[in-house]
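All protein chains but one are shown at their positions in the complex.
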Amino acid sequence: MSSVIGKNIRLSVFGESHGEAIGCVIDGLPAGVKLDMDKIYFDMARRAPGKDKTSTPRLEKDIPHILSGLLDGVTTGAPLAMIIENTNTKSKDYKDIMTVPRPSHSDYPAFVKFGGNNDVRGGGHFSARLTAPIVFAGAVAKQILDEKGITVGAHIKQIGEVFDEAFDMNCISAQLLKNVSSKTFSVIDDGAEQKMRDEIEKYRLDLNSVGGIIECAAVGLPAGLGGNMFDTVEGRLSEILFGIPAVKGVQFGLGFGFAAENAKAVNDCYEINDGKVCLKSNNNGGVLGGMTSGAPLVLSVAMKPTPSIAAPQDSVDLEKMENTTLEIKGRHDPCILPRAVPVVESAVALGILDMLSE
Amino acid sequence: MSSVIGKNIRLSVFGESHGEAIGCVIDGLPAGVKLDMDKIYFDMARRAPGKDKTSTPRLEKDIPHILSGLLDGVTTGAPLAMIIENTNTKSKDYKDIMTVPRPSHSDYPAFVKFGGNNDVRGGGHFSARLTAPIVFAGAVAKQILDEKGITVGAHIKQIGEVFDEAFDMNCISAQLLKNVSSKTFSVIDDGAEQKMRDEIEKYRLDLNSVGGIIECAAVGLPAGLGGNMFDTVEGRLSEILFGIPAVKGVQFGLGFGFAAENAKAVNDCYEINDGKVCLKSNNNGGVLGGMTSGAPLVLSVAMKPTPSIAAPQDSVDLEKMENTTLEIKGRHDPCILPRAVPVVESAVALGILDMLSE
Amino acid sequence: MSSVIGKNIRLSVFGESHGEAIGCVIDGLPAGVKLDMDKIYFDMARRAPGKDKTSTPRLEKDIPHILSGLLDGVTTGAPLAMIIENTNTKSKDYKDIMTVPRPSHSDYPAFVKFGGNNDVRGGGHFSARLTAPIVFAGAVAKQILDEKGITVGAHIKQIGEVFDEAFDMNCISAQLLKNVSSKTFSVIDDGAEQKMRDEIEKYRLDLNSVGGIIECAAVGLPAGLGGNMFDTVEGRLSEILFGIPAVKGVQFGLGFGFAAENAKAVNDCYEINDGKVCLKSNNNGGVLGGMTSGAPLVLSVAMKPTPSIAAPQDSVDLEKMENTTLEIKGRHDPCILPRAVPVVESAVALGILDMLSE
Partner (left out) sequence: MSSVIGKNIRLSVFGESHGEAIGCVIDGLPAGVKLDMDKIYFDMARRAPGKDKTSTPRLEKDIPHILSGLLDGVTTGAPLAMIIENTNTKSKDYKDIMTVPRPSHSDYPAFVKFGGNNDVRGGGHFSARLTAPIVFAGAVAKQILDEKGITVGAHIKQIGEVFDEAFDMNCISAQLLKNVSSKTFSVIDDGAEQKMRDEIEKYRLDLNSVGGIIECAAVGLPAGLGGNMFDTVEGRLSEILFGIPAVKGVQFGLGFGFAAENAKAVNDCYEINDGKVCLKSNNNGGVLGGMTSGAPLVLSVAMKPTPSIAAPQDSVDLEKMENTTLEIKGRHDPCILPRAVPVVESAVALGILDMLSE
């Protein structure tokens, strides 16, 4: 198991959902970057639970406390360490699951892997709560990218049967990305928000949960980032994106939509515009041969329905080795996507910053 | 750019499409493994071009020549180095593209990245021909996995509008995987082969090409491989899979199909069968919390239509900085999927072997 | 800059000498290891300053506070995070050195590298205080090694002109290593302690400091750990050992003593003893061809005199770009070796554990 990622900018994440604190260390950051803490707090608030009925009622202020690497608000080049204290834990809710694995959760393989020694309270180190340090690190990365003219933003493209507008892949402005990433419920078409909230509420009332798709884009990238073979933009970002709990698919540009397509229809041709080489379309989502093409980077991630639901489910007792029924009593999100948007942005920002640092 | 992958089993790939030789070095292999060269030749033949009208008429025998790491047919524990000489190159076909980038290819970002120094003949190091060493390495990995009772196999799930049967995710036998991986045109339903060949021929006659989806599975895996956060089975396999030219999406289990689903419908519940913990369904494709669950590993990759087509396309002259029309005269595949099946199997086998070696 | 080390057991160290806290994250530890905190406290006390006149009068209790990865005293397999709060900082002592680099210190290259943004108070992240988290991690590693029958211990071999007994390289007992590592002033010959203290006191009174050599050994290692080429036991341990401030040389077995030797005199021959393959001598310090030979691992590190001395020294003002004289007023060690012994043990223990985890 590794909670460390990155070649040049190394992120090490630690903590358990119901432990004393969670946090991270970011190693390899450039010195001399002035951090705007408000922007960091804002992204962390976007991810934080308890805002409304779409998320778990667990309230965590999620205030990052920086221990090192920052002097007078400016990065020193030394590792940036941050902790968030866990204040609102109700571990007694989780007693049952010590021996009864929650369906579609990490519980069973973790039990096998760690021989029952892992902390299962609230999912332990496997909890989606561990995405808070990722958002902290991503918010730092986004500020460094912003200074280089690179903007990252994401929105909820789909929840169940409800869809937002998709990005127009060859025509995305930094302003649009800033707009979506400044919303707490990130959609392009504001009209989609209420429909999505209704969709989520429908599943919540049924003690159920629903999946969806988040679409993320980045503009301002130079051409030639990444590489072919085992250094592709797609592979490096996927390695981080699949670290977000519930992500089960990653695609770039048309992605799985390419399967039914032909080259005449989807090849991205070139033209000269204002003396510059431009793409006439961007079906490849800004990545060609594993390298950025200069067009907007566009990717989508598929997220499964939150597996923790209140309805009774079939499971087994790992001690008694017999069938049983599990009723999960903890506090859970009927849909993780609204809170996951800044996590996806963060993963992409961290990946881009790592590639840029070569 | 990096053509090196793997944490414990490190694969380093080299060569250019029209250079003297391509090859690879596999570092970290266990000693004492007897390699069956016929199995290696068979997989390499599955990938090799020139078999029929679905692929480029370029004929390469693709005979791997082992330089080190093997003594009397048994691995020594030292790096296994292999080369394949390039015998059938027609570099004059590629003169035009020196300055006119092929649409949807690596040409343009590579030109920016390498300042025009990269070898563009036949795509150079970016050519899909570089998947031959990956298949060699994968064939070695598959033999080592086979000794551990692990079987990997893939098939073409979709080409254009034609579909093969999909894997029944919770019920895949090693025999089924061996069957599909012993075919040169890998499908589950033999009736799908001719329909797919017809679909490809339709695009070939139109000087066009078509995309598709390859589905890959592995059985016999222990539970608990991989890890959460940045060591997920999904992330580690994706890093390699996106190294295969034309791959634009990777998903596990239902993948993007999760978006419209709800937990009650798709959660994978547990039951005791024959005294063992079993999954009642496998919508997660054998990965939970980033770790193998013990159920079959099932993933799909989306491949775009081969971008090299004979029809004229809009492009630009990078020297004159003016618009132009490009007619690609080289030999190309109207559909890459039939030859890509062993490459996907190889990527998955290498990834699994690397995770198993921890 | 990287404060992350290890392939399988990854240690990430953070903090500045006069910041809020220092600490580390250890990623990849096995689950189920019961930690004896008293042993950890003991090693940290060996390293802690303020014990007597051989070290800086700065008093830090150095109590590690574990934030994650431990449940009921047992490792969970999740990252083990630890912080130590800095309680006794006197930053005003360091004002002068903001622009006047201390001779033989990191100040000047750090100024160039970080453009003046690095935290120079007390040496910042470059301070030897950052060895406290290494000792914490090493104390954890030593307990895991102890369960596998592997013992690591070190002693001061030389300070200035005073020498302790050296290890008899082919005949080191676990008990001897436990003895030296249970001392706060680690020497084999107790008679050497007072002579070394006198030597240090002589330099302290002269506002000067003195160097020395620490010798470290490990017994109980299996043969075959490590590898040749770029995976040698020597190279992997050196990478960590040179991370200890003031270390300027690392040697194995006879090390630099080999230069004047001939093979007949120093080759380590074999014999059968009690049915086992044994070495008749161990001039190679337990490493042959980069791999452990089964004989005791024996290495030495050379440490330079602490560069911070109270006597006035020539330096330059980096702002005014003129020559100046620097008088360092902070609290410093006249000899770092007594406190460095557990750091060397820790580096070696971490390196061995990392190699064992393959």
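The letters A, B and C name the chains in turn, as written, and every chain counts its residues from 1.
Convention: a contact is a pair of C-beta atoms (placed from the backbone, for glycine too) under 8 Å apart; a residue touches a chain by one contact, two chains touch by 3 or more.
Computed from a predicted model, the values in this text were never measured in an experiment.
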Item checked: Residue ranges of subunit C at the interface with the undisplayed chain -> 1-5, 13, 101, 103-110, 112-113, 125-126, 130, 158-161, 203, 206, 208-213, 222-224, 227-232, 234-236, 238-243, 245, 247-264, 266-272, 275, 277, 280, 283-285, 288-294, 300, 302-307, 309, 311, 313-316, 318, 321-323
Next item on the list: Would you write out the residues of subunit B that touch the absent chain, in ascending order?
Entry: 1-4, 10, 12-16, 19-23, 25, 27-28, 31-32, 66-69, 71, 74-81, 83, 113-115, 117-119, 124-125
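The rule is simple: only the chains that are shown with their structure count from here on.
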Note to self: Measuring between Cα centroids, which chain is at the maximum distance from subunit B?
What the structure shows: C
Check: Once you find the CA centre of subunit A and the CA centre of subunit B, what distance in Å lies between them?
Finding: 27
Check: So what's the Cα centroid distance for subunit A and subunit C, whole Å?
Finding: 39
Check: Could you say which residues in subunit A touch two or more other chains, in rising order?
Finding: 1-4, 13, 113, 125
